[in-house]
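Dumping the structure here so I can ask a few things about it.
Yeah, one chain of the complex is gone here, protein chain that is, but the others are all in their spots.
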Amino acid sequence: MTINRALPFLLLILSCAASARATVLIPADLGELSRDALAIARGRVASVDAQWTEDRGTIETIVTLEVERYLKGRLGSTLRFRVPGGELGRFRSIVVGAPEFAVDQRVVVFLGARGPSVPYVLGLNQGVFRVSRAADNSGWFVTSPVLLPAAGVSARVVRGDPLRRALALRDFEQTVRTLAGGAK
Amino acid sequence: MKRPLSVIVVFALVLGQSSPALAYLKFGVSVRGQQVTLKWSQTPVRYFVSNTGVPGVSATDFQSAMGRAFATWQAVPTASISYQFAGVTSANPSRDDGASVLGFQNRPELDRVLASTSFLVDSATGALVESDIFFNSAFAWSVAAAGEPNRFDLESIALHEIGHFSGLGHSALGETELQSGGGRRVLSAEAVMFPIAFASGSIASRTLKADDIAGISDLYPDGDFNTSAGSVSGRVTRDGQPIFGAHVVAFNVATGLLVGGFALNAQGQFSIGGLSPGLHVLRVEPIDDAEVESFFDSSRTVDIDFRVTFLDRVVVVPKGGDSGEVALKVVRK
Partner (left out) sequence: MTGIERRVCLLAGVAMLQASAAFAQSADPPRPRFELGIGALWIGRQPLGTKAATETTGAGGSTALFNTSSDLASAAGIDGRIGVRVTRSVVAEAEASYLKPQLRITISGDVEGAAAVTATETVQQVTIGGGVLWYLTNRAWTRRFAPFVMAGGGYLRQLHDQATLVETGRFYQFGGGATYLLASSRHFHTKGIGARVDVRALIRSKGVAFDGGAKTSPAVGVSAFVRF
């Protein structure tokens, strides 16, 4: 049996539909992400624009980042990358495991690319770290949990580990640059 | 054809911003300002499978593995969901085309994504129109009965994705390890819906656990479920302040079953349903080892600054009822 495609009907469905996704991940630590990334950039989200994919099969979002600093690679002062899902017209698609962005958010993103195409976020939400100001205005911190690579021997990841706290942004960036090999 | 009026649909991972959801995470949709649980309104749920195979897995093998995985969910005695194989298709599983399709797809840019489930939702009603699952053919797959080294077990991953297909989110019941050569692996998990897969070759996730069963039964209860199972609810606080995103685990001391849930609102409230009646021990922990956005909407900041803690009171879960408000107090790391 093959699917009977009724295009007008499908367009009607799609016009008032929203979609979401969920995933099974191969996890990466910060070291892997740093080494595998084509570029690592910290910046402010300037725009979030949903669009149809090239084959018009589904929705993706193009995020524009005003780069404040590159930790690896260099792709220009304004950077565009893609994530699955998004809000387009009457509907919004959210991917479980895929990052969401809002204008004016500050983030550090780990990006990959295939050829000349628009870069993508490595490992979906694994490649995004949120940056927030401390409640007492003492500085900026990376609020996403950071898993540093094991130091020579395998180590259980212990929830509630008091050593795993929100990293000061400068400490996080120094760590990333070290793990990425100090590349600019 | 006149397009019906529609509203912006915000698809959220967290059900109910103002009231706690029965946890193990379900998907929710905001329709006209009200949260609607994302679930199939009619069963059996029809699905198509792709006519494409990959090295090691023929199209027939793929169809059989999907059938076994669907059958596993359908066999849950306390859940009423059912599925129906609708046929083979050449359609791409990632296309929004009105049909639920499962198949392989080459997605090298999703280099750490083994598989992914997508939903298409009618914005006017919040009803599910279709759900697709793709399995990333950039990885090596197996359908061998005992698994194969260096190949991911298709049935195990399918079982997880069909949980999403049915409306379940992720579970945090699992432990991981950072490996000396880089990367991270799962040491143990007590839910098929744990977001990280066991290493290639493992077939341990072909069996549903109590947390998975509680979740699917809560979404699609059979006649006896709501009168035979119980729940525990309460609040997680630190220094009197509510904690959002705390992971609460209920352990039945007699049966040994583990079911998890989350504090899902600004008041730090949680509610874990689908529990076997009896005495439970409660454990609360921060999700400070995970990509929290695989569990929660990114608009909320998950509080991870507290230690793993046990409740010092035995919690009694009655049959068909709730334990009554439980206060879980945690301290900073």
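Remarks
Read from first to last, the chains carry the letters A and B; within each, the first residue is number 1.
The rule is short, and it goes like this: a contact is a pair of C-beta atoms (placed from the backbone, for glycine too) under 8 Å apart; a residue touches a chain by one contact, two chains touch by 3 or more.
All figures in this text were calculated on a predicted structure; none of them were measured in a lab.
Contact with the omitted chain, checked across A:56, A:156 or A:170, is made by A:156. The omitted chain makes contact with just one of the residues B:253, B:266 or B:327: B:253.
Checked against the full complex, the one of B:25, B:102 or B:189 touching the unshown chain is B:189.
In the full complex, subunit A contacts the hidden chain through residues 156, 158-161.
By the touch rule set out above, subunit B reaches the unshown chain at residues 173-175, 185-190, 198-199, 202-204, 207, 209, 251, 253-254, 256, 258, 277-279, 281, 283, 285, 307-314, 316-319, 321, 323-324.
One rule holds for everything that comes next: only the chains that are shown with their structure count from here on.
Chain contact summary for the complex, subunit B toward subunit A: residues 1, 3-4, 6-13, 27, 29, 38, 48, 86-92, 94-99, 101, 108-124, 129, 157, 160-161, 164, 169-170, 175-180, 182-185, 187, 195-197, 247, 285-294, 297-299, 301, 304-308, 333. Across the complex, subunit B is touched by residues 1-3, 5-6, 8-10, 12-29, 31-32, 36, 55, 57-59, 84, 87, 90-100, 102, 112, 114, 120, 122-126, 128, 130, 132, 143-145, 147-150, 152-162, 164-166 of subunit A.
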